[in-house]
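Every protein chain of the complex appears in place save one, which is left out.
Letters A and B name the chains as they come in the text, with residue numbers starting at 1 for each one.
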Amino acid sequence: MAAPLHTRAAGLDRTLFLVVPAALFMLLVFVYPFLYGLMLSFTPTEGGALANYIKFFTTDNLWPTIGTTLKLAMPATLINVGLAIPIAYQMRRKSPYQKWVTTILVVPITLGTVLIAEGMLTYFGPRGWLSQTLQFFHLYEGPIRLTHNYWGVLISLIISGFPFVFLLILSYITGIDPVLARAAATLGADPWQQFKQIYWPLLIPGIAMAFCLAFVQAFSVFPSAVLLGAPQGPTRVISIAAYEAAFEQYDYSLASAIAMLMGFVQLIIVAFVLGMRRVFYRGPVTGGKG
Amino acid sequence: MNTNLLARAARGLIWGVMTLFLANIFLMIAAVTTSSIARRWLGTFLPDGYTFQWYLDAWKEFQLGAVLWVTAEVVVAVVGLSLLIGVPAAYALARRDFIGKRWLMLLFLLPLMVPPITYGIPLATVFYKLHLGGTIYGVILSNMVPALPFVILVMTPFIEQIDPNLESAARVFGASTRKMFWHVLTPLLAPGILAAALLVLVRTIAMFELTFLTAGPDSQTLVVALYYAVFAAGVRAPQSIDAMAMVYMVITLIWLLIALQFVNPTQLVSRVKEQPQGA
Partner (left out) sequence: MKQDFSQLRLDKVTRRFAAAGAQSIAALDNMTLTVERGEFIALLGPSGCGKSTALNCIAGLLALSDGSICLDEERIDILPPEKRGFGMVFQNYALFPHMTVRRNIGFGLLMRGESSADIERKVEAVVRLVQLQGHEDKLPGQLSGGQQQRVAIARAIVIEPPLVLMDEPLSNLDAKLRLEMRAEIRRIHRELGRTTIYVTHDQDEALSLADRIVVIKDGRVQQIAPPAEIYGQPANLDVARFMGYRNVLSLDVASQADGRAQLSSPGLRLQGMIKQPLGAKAAAAIRPEELIVGDGPNAIDGKIENVEYSGRDSLLDVITPAGIRLHVRSVVHPAVGAQVRLSVPPERVLVYPAESNQ
């Protein structure tokens, strides 16, 4: 891509200076705070270098947050990815449906988690439309409990996460040249074999990527865990613990340690998933020279 | 045939799930809308009567005027600064190969892959140390962390597909760098810049975590104000909160509709699209 307009025998290419402000900004406002936080986490207000981490793993309302968060993020991600693959595959051909569905699905993403939480409180609440409808048809007696508990947060993770995963996987599926499936068909592959032999192996890298991004988002769930969940109980997720340490106890050192742990757990899962996909083939998704 | 029946059942199920999902989202929005104009709504299917009183209440109680002004300031500053720094960087990345380019790309990619709350907490810590925390400058700077890479990732492939020979041609015909930039490059880049600006705008209005962590009482954007209103629910009438949610939703949806005139819906989400690796 890079074709120099005028080559110089020596000296710096002035075009490269254009990238400097952006790089500098990222170093100062993204990398530096991260490193600062990492250092800070090892310089606790009291105790040795590892005191914050020891405190995290020995305090009863801190260390279980990892499990609590995983218990929300894992099912949410699996459901979202599991639903998105067949639906996106169904819509892989360009059609008016595809355009409409993608446009509608982008709405919950842009509205964001806070608005979804407020909507869910009204709609899924014990006196909301859903509860009333179920009672009206005698499908479920008594008020349903879908807010201020585990299920409320899980549903909100699906509402905000599914469109994201779906659109991501759809863009991977539409990136696979449909002529490959046609070639398979002329060689005797029925529709199921076309999916299994052609689409599935070529999709694996994309699915792994979508899984990672969706998981990382779900793992850092914050506003919906507070607004829709039980933030002192079953949905006390790790980001709540970090927020409380920083802005309620003003222990920035502990807060940084929790943030680092949060990033670390995400990193482990991402590394695992991306490592798994290396077992499979990753390569071009178009046939021939492309 | 057996397989045919199975395929049809699967297709029906898929459409069913999709319809159910979309219907529930639609009803959720409808519930908020109804509540915001309900005089009184307690356990019945529809409210007793309708009023726009709650919007006036929300305007006064939540100081929506001030909040909207702050939101506008933040969004304009974030979009403007991100474009100013991001477009030239994207140009350099699209046109030149240099040592360390892969690392630089990684640096621009990371803030989009790491969730905001993970890096937001150390970032807020640093900002409070520097007395930037709680000010509108802190909010703008922190919102630029995902916005700037987003501009770069949208613009780089856009610039790559513009034929570099056009620039060479302009130079051969005697245009200086500045003239070349204004007369050749800017008009060609305009559609890409517009798309990037709209995408960043929509995402900044909806960005909760970073603003929440760095904003003070008088530097809250609309979405953070909405969070505090929902958080402190019980103090105020739920209809008033829903009225505020409606204001937020309408603003976001208007900009989303404008954005969708110029960009593909998938562009709002698929921030990281893997380049197929050529063999």
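Here, a residue touches a chain if its C-beta (ideal position, glycine included) is under 8 Å from a C-beta of that chain, and two chains touch if they have at least 3 such contacts.
Bear in mind that the values here come from a model prediction, so they are computed numbers and not experimental data.
Participant: Looking at the whole complex, which of A:L50, A:A183, A:A230 or A:V273 touches the chain that is not displayed?
Facilitator: Residue touching the chain left out of view: A:A183.
Participant: Across the whole complex, list the residues on subunit A that are touched by the chain not included here.
Facilitator: Where subunit A meets the chain not shown: residues 177, 179-180, 182-190, 193, 197-198, 201-202, 281, 283-290.
The rule is short, and it goes like this: only the chains that are shown with their structure count from here on.
Participant: Touching residues of subunit A toward subunit B in the complex: what are they?
Facilitator: Contacts found on subunit A: 1-6, 13, 15-19, 21-23, 25-27, 29-34, 36-38, 40, 83, 86-87, 90, 101-124, 127-130, 132, 159, 162-164, 167-168, 170-171, 175, 190-192, 205-206, 209, 212-213, 216-217, 219-220, 222-223, 226-227, 239, 242-243, 246, 252, 255-256, 258-259, 262-263, 266, 282-286, 290.
Participant: Going by the contact rule set out above, which residues of subunit B touch subunit A in the complex?
Facilitator: 3, 7, 10-11, 14-15, 17-18, 21-22, 24-25, 27-29, 31-32, 35, 42-43, 45, 85-86, 88-89, 91-98, 104, 107-108, 110-111, 113-119, 121-126, 128, 141-142, 144-145, 148-149, 152, 160, 164, 167-168, 171, 202-203, 206-209, 212-213, 223, 226-227, 230-231, 233, 238, 241-242, 245, 248-249, 252-253, 256, 260, 265-266, 268-270, 272-274, 276-279
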